[in-house]
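Working notes for the structure below.
Every protein chain but one is kept in place in this view of the complex.
The first chain written gets the first letter, and so on, giving A and B; residue counts start at 1 in each chain.
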Amino acid sequence: MRKVVFHTIPAVLVILLVIAPFIIALIRLSEASEVGIFEAFSNLDNRYQTSGAIGFTLKLSAISTLATVAFGLPLAWWMGRYHWPGHRLIRALLTTPFVVPSMVATIGFISLLGPQSWLSETFNLQLWHTMTAIVIAHTWYNVALVVRLVEPAIARLDPSLEESARLLPQGNKAWKRAWRLWWPVIRLNLAAAATLTFVFSFTSFALVRHLGGPGMYNMERAMAERPFTGIIGVGAVDSEIVLAFGIIQLVILASALWLLTEFQRRGKTWLPLATEKSTRLPLVNAQIPKLLMSLAILAAIAPLYFTIIGSFSIAGNFSTQAWYNAFSTNSEFTLLQPLLNTLRFATLTVLIAIPLAWLSANSVATLEKQEGWSSRYARVLDVMVMAPFALSAVMVGYGILIGLSHISNSLLLVWWLPLLAHLIIALPFAMRVILPAMRSLDPSYLEAARTLGASPFTVLFKVHLPLLRGPLIVAAILAFAVSLGEFGATWLLWNTPDWTTLPVLIDRAYSRPYDPLARSIAHVAASLLLITTLTLFITAERFRMAGQEGEF
Amino acid sequence: MKIKLIMNLLTISILLSTPLTGCLGPADNEGNDSSESLGKLRILTYDVFAISDEMIAEFENRTNYDVELIKVDDAGSVLARALQTKDDPIADVIIGIDNSFLQIALDYDLFAPYDTSVIPNLHPEASSSYTGNLVAPYDWGRVCINYDTTYVDGENVTVPESLWDFTSENWTGKVVVQNPRTSSPGRSFLLATVDYFANDADDSTDFSDWWSAMNNNGVIVTDGWTEAYETHYSGGYGQWYDGFIGDANAVVSYCHSPGVEAYFGDNWTTSVALTLDRSSFLQVEYVGIAKGTSQSAGAQEFIAEMLNHGVQSSISLTNYMYPAAANYTLPSENGYLYHTGVPNQDSSLTPAEIGAGIDEWLNQWDSAMA
Partner (left out) sequence: MLKVKNSTVSFGGKKILDAMNLNVSDGEVVALLGPSGCGKTTLLRFIAGLEKGSAGEVHIDGKDVTNLPPEKRGVGMVFQNLALFPHLDVAGNLSFGMSQPNSEKISEMLETVGLKDFEKRRIDRLSGGEGQRVALARSLLAEPTVLLLDEPLASLDEDLKTALAEDVRKILKEGGITAIHVTHDRQVAAIISDRIVEMDAIQPGED
């Protein structure tokens, strides 16, 4: 009986945290929109912002995905195939963009390819406010995923497979081996990376809002900027649009995530991996890879470089004024409070999300091995915890804003409201790191501990937690980074200066009139976020378990 | 050693998790320790820059209320949040609803009456839309098109004599406006066009035809004023900023925006307000007491504060709007007042007309721009 209660806790929490507010919000939205859902769908086509938003979203995601694969695959191949000097550092540089907060990337790309940027003035390229700019930013972000997921498959394949292929007629040429050996090996990992890229590009908000500019609306942006959503009477059109887009997003994202789990499940089982860690070749006579790899590394760090450079300039002149103002307590633009807010939300996100992810992962990993409805429950719980992946940040925000306020108005002002959004968004990331590690942990460690007389409590603290220390730290850092960078939901919920996080501050600084300092302050805030994230990311790299490179 | 590390981490996280109740709160403890606090006064507003930290500290000191700001993104969000929570208000004072939103707020009964004796004599413009005792105007201004005289040189491009001129080739892709669903100047200008085209000589066309034509002529639509003015408008201060594009030579802004340009530019600007009859909208911003509040005395005091000397004398330089009180106006220094355009006739929609028509007009605008 106690066990039943124990395994029910995560489900109850997830239902209360994620699913209930979302469902209340959906009901509220359909109450507030004065037309049926089908009319809502057809109305999308003859309204500003929404007409063409679905097509644009799909086009943007598809092109971003193709570009990401096109750039990411060669990089992953060279990374997996050759041994580079400073291999870990190169991998860290190439995969850093993935954890960079979207607002930082936005600032970085505006200063890289916006007007008066070095790129636009040197090459006379006007990329700002074009779809190309967004695609470049998406590619920059997600190449990291391809490298992360595909490189290990290439690097760790048993070399005897290639050696034997060489000696057989079907593998005696490089292209034959590429087609018959390497492609099947990387296919599923690549598909998984591509699907994730699609998902992230699909729900992109900050980049579309600031790089896309006027008239460029994907669904996420078109539903975010609707203040009257969920208000009966005045908010009919806003509610109708958010409801329609919310449902479309949910369907498409859920299908994509189903595909992702399929790819990952099938990709896990059959690959014969080399026993030793790496089978990389020495790097000789690889001039083209060397050149292109250097360019890729430059491209990976360029937006970050310009973010920091921008913080030392005001209206084009060198100045440290912005940094000074950011850290003086009596300036209007002090960043101390927003920085503290950001860190507070991130810390609490970790403190709550990690235990919750642990509980959920533990229930899933334990119950899925059992018979009958236990394993069915495990599967349902797994899907429930992952469900926020199928909700965009803006939808999570509306779920909280509309769903919770329906329960009580006073909830709209509780200080932990943004925390709730961060938790919902960070939970599946933490779960995706902890669950596979827990699944692959040999249960005999836990059993041995118990036959040695250890109580369940002792087993947890002396064996289970220490054995999964690496994944736990990685999950904690990931959850921290997700919370640090969260923008869409926090922006939507923003109610009081006490909730201003650095990403929200950057956005607000960008829409503040008559103040040249505001832009530079945005750069300082972005630099602070960036430095924090990078420090965390480098720390996380040290704690990855062997065989875990294929996760986020 | 590990335990020490964990303890340190715990301490830090507990410190971080203690919610810091605003940097504004403690201000009243510094001055008069003897007086007791009269409780929290919650103010729902957007970035109204007239409400500065100093002004609030001064107010708290004088009245012994603890001011708590609930800030949302823009004027529309103020109304939205107030409507969303009207049965159990989250604020005592609501600031920032303008005359384009006023009727909705009145229809939904958001405000409680205030004592009108606290307000000074007002400019006629400030009391033009509403004279009741539910909301008090604190500032106003006219929304109209501004154009850049380096482009409108009088030879190749002449000063527009009708809004239709903006649908000509001269202006293809060179006009920037704001989305009326997300921006209050955008919404004000939409209202101006409704009235303008309802009263022009041609009865066969209305505002939506003009907007369709503008859409076909590549009008740039931004979410908010800052992006339109700072990034796109060639005649504004944006040219000194990072990220300036300057692809638009006309922008929807305020008739006094050229005045602000001049004020900061040593009495020099290339920007001019286009003051065609009925093409401007007189926007008035209001403050009111939220119905159902338990702090109506405090709310009353805050309304008085918004209309007293401190705020009213500086509002033209904090909020960049005309003060509502008749004793003050735009400063004449650096040509602020001189460069401000004053139309002969503003568009003339009453709050009641706006309340009745706005949903339909927004829908028509949506389809014109789709």
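Note that a residue touches a chain if its C-beta (ideal position, glycine included) is under 8 Å from a C-beta of that chain, and two chains touch if they have at least 3 such contacts.
Please read these numbers as outputs of a predicted model, since none were measured by experiment.
Of the chains on view, those touched by the hidden chain across the whole complex are A. For the chain missing from the display, the contacting residue among A:Pro85, A:Pro282 or A:Gly453 is A:Gly453, taking the whole complex into account. The chain omitted from view is touched by exactly one of A:Lys173, A:Arg469 or A:Arg542, namely A:Arg469. Seen across the whole complex, the unshown chain contacts chain A at 371, 442, 444-445, 447-456, 462-463, 466-467, 469.
To be clear about the criterion, only the chains that are shown with their structure count from here on.
Chain centres here are Cα means. That of chain A falls 36 Å from that of chain B. Remark: chain A residues 45-51, 110-111, 114-116, 128-129, 209, 213-215, 225-231, 233-238, 310, 313, 315-316, 332, 337, 340-341, 343-344, 347-348, 351, 405, 408-410, 412-413, 415, 494-498, 508, 510-514, 516, 519 touch chain B in the complex. By the touch criterion stated above, chain B contacts chain A in their complex at residues 12-13, 16-17, 19-23, 47, 53, 68-74, 76-77, 79-81, 83-85, 87-90, 104, 108, 176, 179, 181-182, 220-227, 229-230, 232, 237, 240-245, 260, 264, 320, 359, 362-363, 365-370.
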